[in-house]
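Every protein chain but one is kept in place in this view of the complex.
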């Protein structure tokens, strides 16, 4: 069985470029698998309050040049990078993919594509497929069955499955059902889970049910705010441990 | 098959004693079987307007002595006589039956007995039975099944079945059903029908369905009023014919 | 599958025949009587009632087939009506037995009255009458008549007691929605009405005046007069209630030990309770009236006029006197001075027991019923429920199965709670 994926998420520019860089460079490369970078958006509408805040502040601080070396560091070390980008912020999908490829990104998660631009979504996916740029399907509990099936068929990367209808909020849900549903709709595919994952327990429960990995975002914000790099590293190691126990 | 019964009804004293006598004495004795005499009542409440009128006027004219010979005439000729008497007019049932027996009567029809004096009815019936004075059960379409059965069991005479809930009025009814009902409730018993019978058709229909005979009352009043003895005799002969055809 | 459904939800629950109690009575039913020497009100019936109705009035037939055309309308207006186990009420009353209720409020006009209105209107149509007419007080009967006429494309002329006409404007709206011509009575549509109006233009009207007007109108316009209650034919038509209840109970594997119904003229009660009589000699039956109209306890079992005007024949019944003026109680449908002859006979004979409940007991019962079962029932029906509640208080541990007839909903009587 392959190693389960730990995928930290950061909004670029939050809490400021320097602090974020310190956190990023401190991460032991052997405990993470992918890394997800949010490009600050003016309208991060499918994010919860915590991540919305990081976009607002990130937007003020973000400086592309500042991150060239960082991106290179990860891609050189075979940590795949994915962008979190809102389709509403993308003018030209080919140019967008080309630039990100250049920066060393493997692909993108585009949370509003299926929801607000369903009519264009399959063209976009084809374009990205043609460019060999991974389009990461972003599904949530409310994505209809046939959309999950159709989009899965047209894509080849792993799947991002959000446990919540929106990041950072805590709607009660039935984990068994949630997991068995996605596994029954999409068979033998890498599925990483995100949204509202915090504790070792959360992670163990998911791993036990067959998740390929977990993405953690909102929960890191508090550590970024407190500039608690050590706490952050300890936390990641703990999560890694939880994933490995179950693997 | 025995001859079917023709039973004319007269209220004593109507339209006056003399006229009534003329009608009675003119009747050919071979075409009638029984004769029914109404003793004028102050409250003939189960009679319709026509018969009610005959009671009112009969009450003024009636004179017992006047009828002694007439009653004797019929009893001497084996025409059985029955009284129509309201129980509300009877003070003492034994004395009542004794007097009528003396006058040559075979029995009585008492239309209010079962309806207004149900609690006493079976005692009255027993008394009359003991005196060998015929109690003629008077049933109508609205007499309940179990009452018909119980009263039939306790009596031995023929049965008077009123086709209407009250004399002289014309409530529509279903003749087939009416006949088959009484025959199914009271088996192998002489049942004579009355109330609202007028035409040859009426009589044929009844005879055809198994009626033992018919009693005719209201319809004769018009002839009495017009003093039409010949018409009356012709009418009786016609009815006799209708009964015989079917017999 | 399809056939099964039809049979259980319609044909099989709605009976094929109406049931007439007359042949099953323990004593002969005293027939209607004329009260005038020179005029037969019984004969008048011949001129104003459809022949078939008259036939059914005096029939001894135990079962009368419900014509297909009537059956179809029964389905249209919401028959079979639900029979529901009142589990919440049981819980509320902490009762160990079962309580069921039959809910006639589910019909289109919101009460049982439509069951006989449809039948009478159908027979009027069958003999090509120009329309139907009747009187109405609170308006329940008027609404039923209006709808029944509308269903058979007949005109309807309704004489509504003037004071109710003014105090219950919504009932008038209902009748008008059903295309009925509703006038306050006394009206100037009839000679009788005009005469009264001439004497007193502000006359508040009475049911007796309404009947006289309707009868006159029927005679003059080739209309048929519609009989709300009291008469046997109306009770016979209502027998769909009891017969459906029996089937529904049977299919639930139940049979009631005690029945409760309210009595105005006796039609919902008779229609509900009588079909149970041949089924069981043990079943206990309570007929409930309003405290203010104590016909069974204070009334006399005697021949009395059906209507104050004396247009219709007299019948033998428990009566407070045709000129009894009841207090203006909230349950308009229970103000009638007498009760159907068959019901009166059964009460006199002891087969059916009577009960009386007070206004406050009824209001409580309606509130309890609303709170536990949700349905806001008619004030009339509240009497039946109040009686059942009383019974339960005295028979807490009997575990009897109770069945209550809820004759109508109370949505147009809400003002009594204001």
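To keep things simple, chains are lettered A, B and C as they appear, and every chain counts its residues starting from 1.
Following the convention adopted for this analysis, a contact is a pair of C-beta atoms (placed from the backbone, for glycine too) under 8 Å apart; a residue touches a chain by one contact, two chains touch by 3 or more.
This structure is a prediction, so every number in the text was calculated from the model and none was measured.
Within the full complex, the chain left out of the display contacts the shown chains A, C.
Which of C:138, C:174 or C:402 touches the hidden chain is settled by the complete complex: it is C:174.
Here the missing chain is touched by one residue of A:48, A:107 or A:194, and it is A:48. Residue C:88 is the one among C:88, C:130 or C:348 that touches the chain not shown.
Not every partner is drawn; the one left out touches chain C at residues 1-2, 4-6, 8-9, 72-73, 75-78, 82, 84-88, 103, 106-110, 114, 147, 150-151, 169-170, 173-174, 176-179, 248, 250-253, 366-367, 370-376, 409, 411-412, 414-415, 417-418. Residues of chain A in touch with the missing chain: 45-46, 48-49, 52-53, 56, 114-116, 118, 140-147, 164-166, 169-174, 177-178, 181.
Criterion: only the chains that are shown with their structure count from here on.
Note: centroid distance chain A to chain B, computed from Cα atoms, is 107 Å.
Centre-to-centre spacing of chain B and chain C amounts to 38 Å, using the average Cα coordinate of each chain. Centroids of chain A and chain C (each the mean of its C-alpha atoms) stand 72 Å apart.
Touching two or more other chains at once is no residue of chain A.
Residues of chain C in contact with two or more other chains: none.
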